[in-house]
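A quick write-up on the structure given underneath.
Presenting subunit A:
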Amino acid sequence: MWLFTLALRNLFRHRSRTLLTGLAIAASFALVALHMHFEYGSWNQRIRGSVEAVSGHLVVQHPDRADDPQVEYVVSRSAEVSGALQRTFPEARVLRRAQVGGLLASPRNTSPLFVSGIEPDREAQVTRIDDLFQDADAARAALDSAPEPTREALQREAERGLGSWLEPQDLRGIVIGAPVARTLEVELGDRVVLMAQVGDELQSIPLVVRGIYSTGIDRADAVVAYTTLQAVQPLLVDPKTGEPVPDPAHQVAVHFEHERGLDALAARAAQAVDRSDLSTLTWRQAMPTLLRQMEVDRSFGIILHVFIGLIVVVVIFTTLLMSALERTREIGLLMALGMRPKHIRAMFWAEAALLGLGGTVAGFVLHLPFYAFLAYVGIDLGDMIAGSSDIAGVVFDPVMRAEFDPDALFYYGPFTFLLTLLASIGPAYKASRLTPVDAMRHT
Partner candidate 1 sequence: MPIVTVRGLSRTYTRGEHKVHALREVDLDIEAGEFTALMGPSGSGKTTLLNLIGGLDAPTAGSVVVEGTDLAQLSAGARSDLRRERLGFVFQAYNLIPVLSAAENAEFVLALRGVPAAERRERAHAVLAQVGLKGLEDRRPGQLSGGQQQRVAVARALAGNPAVILADEPTANLDSTTGHDLIELMRELNTRDGATFIFATHDPKVLDAARRVIRLVDGEIDEDNRK
Partner candidate 2 sequence: MPILLIMAWRNLWRHGRRSLLTALAMALGMAMSMSIISMYDGMFGIMRTLMIDQLLGHVQITHSAFPTRRGLYDTLHHADELLSRLDALPQSRGAVARVHGQALLGTEHRSAGVRLVGVEPSRELAVTKVQDTVPSSLPGGVDPGRFLADEPAREIVIGYDLARDLRVALGDELVAITQDAYGGIGNEVYTIVGLTRSGDEAMDRAGAWLHFSDLQALLALDDQVHEVRILAASDAQDVVGGLLDALPGALPDGLIQDDDATAAISPWWDIDPMAAQMMEMRGIAQFMVLVVVFGLVALGVINTMLMSVLERTRELGVIKALGLRPRGIVWLVLYEALLLSLLAAGIGTLLGAGLIAYLMTIGIPMDVGEGEGIGFGGIVFPSRLYGGISVEAFVEPILGVVLSALLAALLPALRAARLHPVDAIRAE
């Protein structure tokens, strides 16, 4: 204990140097932690968006569909599957979806896109696409009485959704993106035709435009439209026989409030579904590419963090070495009084440990307000991030918000601390190798 008391006093004696070195440790920890939280937040956001729109926490689908999203990989008798899952998980939201690629045609033009056949009321509970219409209605209502400065924002909000989201029983309705509406030159209530190939036949499904949405990301909005599952079911036939499949869908997705114990839930779901022609996957299994992207991204981040660590090590090393050389006399005195080299080393390490611990803790405290800003206010990246249409139809929130990455605390925290100790090895040995006489003579 006396070791730490001595170390603490030494640190206090050189207050400005201790403060600066501590600040270097704190700043490096805070910067890396903030970077980690931000990356964590943006990945979680991306994952949540994909879980909402693409897979669900659990998804029941044809075994081959995860790798190869072919139109023929269907879930037959999907309502039965959905019912079984809903009975097993009464709290969860279970929804069916199908996605077909085709050409949407108006008398004026055509547009290639993917049409999602969904269950409108259930979809509305999970994804946010329907919110655009409600928000737009609210914005329109507020627009007349709104003061001038807020009008522009409201106007933009109002343009996010024209018309309404689909009604559950609306077998002929379609909701399209604003770019599609411009290309086809159609308005609310206009007729369009969805052309798609079924077997070797060209099928045309007549639909009516109920809603026109704009997430603000034209690239994504140009390729995704929504209609009811029933409307696209005629397009899902057995490709070999050309025969219709009973009540088909591409997936039955299950959403929970949280994803704890997902593997066990998946096992229960598989049991409940009890169909050998279907597989039950967690979102991790259903979206392997997304996870791999995340891993690659994170490993690139780690290289940066190590580099930053290296810079800090050199800074700390310099400071501690100077401190060792400056205190030559004092060390000589301590040795003359009977302190052994290993005690001197221990004293230096105790100083480094206190410095590392103090710096890391200070960094943690220091980064909290910035973290709070990034978490609650976020950075508005506009439409930069969302263009990644590897998952078409995911509605991204353009405001990136940080989320607390526990790794920052449990992995980078100790790492920073260890770096400080690492940097103190050399200077401690240097100090302990002085002989008392040399040291005392030195002025």
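The candidates came about this way: all candidates are chains of the complex that A comes from, given by their letters.
As a convention for this text, a contact is a pair of C-beta atoms (placed from the backbone, for glycine too) under 8 Å apart; a residue touches a chain by one contact, two chains touch by 3 or more; residues count from 1.
Everything quoted here is computed from the prediction, not taken from an experiment.
Asker: Have a look at 1 or 2 and point out the one touching subunit A within this complex.
Answerer: That would be candidate 2, which touches subunit A.
Asker: Name, in rising order, each residue of subunit A that touches candidate 2 in their complex.
Answerer: Touch residues, subunit A against candidate 2: 16-17, 20-21, 23-24, 27-28, 31, 68-72, 101-105, 107-114, 182-183, 185, 195-197, 199-200, 202, 217-219, 223, 239, 288-289, 292-293, 295-297, 300, 304, 307-308, 310-312, 314-315, 317-319, 321-322, 326, 382-385, 387-390.
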